[in-house]
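Down below is the structure, laid out as structure tokens.
Shown here: the complex without one of its protein chains, the others still in place.
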Amino acid sequence: MREALEGSQAIARAVALCEPDVVAAYPITPQTHIVENLSKLVADGELHTEFVSVESEFSAASVVLGAAASGARAYTASSSQGVLLMAEVLFNIAGMRIPLVMTVANRAVSAPLNIWNDHADSMAVRDSGWIQLHCENNQEAVDTTIQAFRISQETDLPVMVCMDGFVLTHTMEVIDIPTIAQVRKWLPPFEFKRALDPSDPKSLGALVGPDFFPEVRHSHHAAVTKALPVIEKTDRSWARAFKRGCGGLLTTEGPKDAKIGIIAMGSTVGTLRSGLAKTEDAGVRLIKLRAFRPLPEEALREATRGLDHLIVIDRAISPGLGGILGTEIKAVLYGTPDAPRIHNHAIGLGGRDIPETIVGDLLSAIEDPDATPFSVFDADLTMLPPEDR
Amino acid sequence: MTSVIVGATARPYRSDTMIEYRIHGRGGQGSVAAAYLLASAAFEAGHTCQAFPSFGAERRGAPVTAFVRIDNQPIHLRSQVRTPDFLIVQDDTLLLDRGITDGLKPGGAMIVNSRRSDEDVAEAFSCRTKCIPATELALDYIGRPIPNTALLAAFLTMTGHLPVDALAAALKGRFKGAVLEKNLALVDAVAGMVPAGAWKESEDA
């Protein structure tokens, strides 16, 4: 049913539709409304789940680990410092290949303290071995959350649904929430073959020495890579059932013969689309990357074919290197004949508002002879002392 | 891998029908609630909508801003509203900030919770202005100094953007029982106080 809902409220409703057995979360801005809404659904008797009110994000992640390992459908959510406090457990969950779902309400990482949106938190756990999917709007966030439960149990991998903090979590928009009957029909009951069970005792989390560790890592890498077709297939199945998709691994829009492309993840894509619409005859291909882990290398090469210039938008940086997505796209395109020139810019760090006019500025920068391969595009360097510029 | 979906060329992303609002208030006055109410009312009237706060860490009493976009097609833009069609000001002490009308579109208008005269404020900010004593009205009808319902009711009555019924429907989604009844009574009362359709032409502006 279509409703005007705040993003966080919609996510809580979507999670409830998946009927998790165990939910554990610790409040942090801007994820709080998700946890509050879930707590309310439990209190109102609309969601029957074991809601574990933990004393830290570290325990939130640990609780869902234990719950999923015991055969329960489990869910958690966090942001920023919370994601970093969870980091050790996140690697552990993925390394043990435990299927569960987590929402990351993307937020900058301290210091300096900043509660606003960028992607520093989920990027910090990029190498944890989780599947990471990004959402452009709240409808996609709802649909991706439900899809994540299916992807997770099909791949035996944990899935992180990344949605921009505040920009999506605190925004009310019109969202179509599926019915419980639709979701039950589409989402199979939770099953985890290696679940702990006294009638068939197994040991999970053994010590693995050098004689087998590389093989474990290889199989983990292979498992995450093999999730690519599962993510696509799941979105197609969703689109068949609900008459709307979330864009599989990535989507492209704009003229086929475009020479300039812009690639971004999350809600920024919407603003860029809006800006492009106002830029007369820009002839720009807009690429929305949904799957950041696994990174769809082949699809990215196909999506950027024919471009002379590719503007890669990052919402987080790796100090001393530059943009993270930008660096990865360069790696993907390395050795590709006629690969486009990459213009890598970080924008909107720590919640700096991204106006649609930024599109024109980004396009102009392509021709700028003084442009550096990477920039924090919307930073006003005159605010800094000369030695820091 | 066949995930690449090449979309239709030059799809019109943005309509000229989008109306943008900026709501100024102080923490605790229900500015974000006002934004959500306006968006919900738009949804009830069959529009697409987007409402969000300025995402601050503001405490009670601090100036806060919230934004609303209403359109007839999907809204992609996510930036803060920089060039609003309308301003809703929940506290007249915020008028001390001369920048409050920054970006207001030509022909735009402002509704202010104030006992000052319309002309006085209109002259000061060179824009069409309506002042209503929303806090007093809220105290009379709801018993709490939350001016948002009265301001929205006055605003919708004057602009005719959305039927006042849509606001009532949005209130029904948010409140129940006596609180709802009081809010609905306030909406009716305010609708009778302000000149209906006075700003209607601005919708076509």
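Letters A and B mark the chains as written, and numbering starts fresh at 1 in each.
We take it that a residue touches a chain if its C-beta (ideal position, glycine included) is under 8 Å from a C-beta of that chain, and two chains touch if they have at least 3 such contacts.
The rule is short, and it goes like this: contacts and distances are computed from a predicted model.
According to UniProt, the chain absent from the figure is "Pyruvate ferredoxin oxidoreductase, beta subunit", selected among "ABC transporter ATP-binding protein", "Pyruvate ferredoxin oxidoreductase, beta subunit", "Cysteine desulfurase" or "Peptide/nickel transport system permease protein". Considering the whole complex, the hidden chain is in touch with A. Taking the complete complex into account, A:P198 is the one of A:P198, A:G320, A:P369 or A:P386 that touches the chain left out. In the complete assembly, the contact with the undisplayed chain comes from A:A24, out of A:A10, A:A24 or A:V83.
Screening A:H48, A:K226, A:R244 or A:R341 against the full complex identifies A:H48 as the residue touching the chain left out. Touching the omitted chain from subunit A are residues 19, 21-22, 24, 48-50, 52-56, 58-59, 62-72, 74, 88-89, 92, 96, 180, 184, 189, 196-199, 201-209, 212.
The rule is short, and it goes like this: only the chains that are shown with their structure count from here on.
Residue ranges on subunit A touching subunit B, taken from their complex, read 2-4, 6, 29-30, 115-117, 166-167, 170-174, 228-229, 232, 247-256, 267-268, 270-271, 273-278, 296, 298-299, 302-303, 351, 353-356. On the subunit B side of its complex with subunit A, the touching residues are 1-7, 9-14, 35-36, 39-40, 42-44, 48-53, 55, 57, 75-80, 82, 170.
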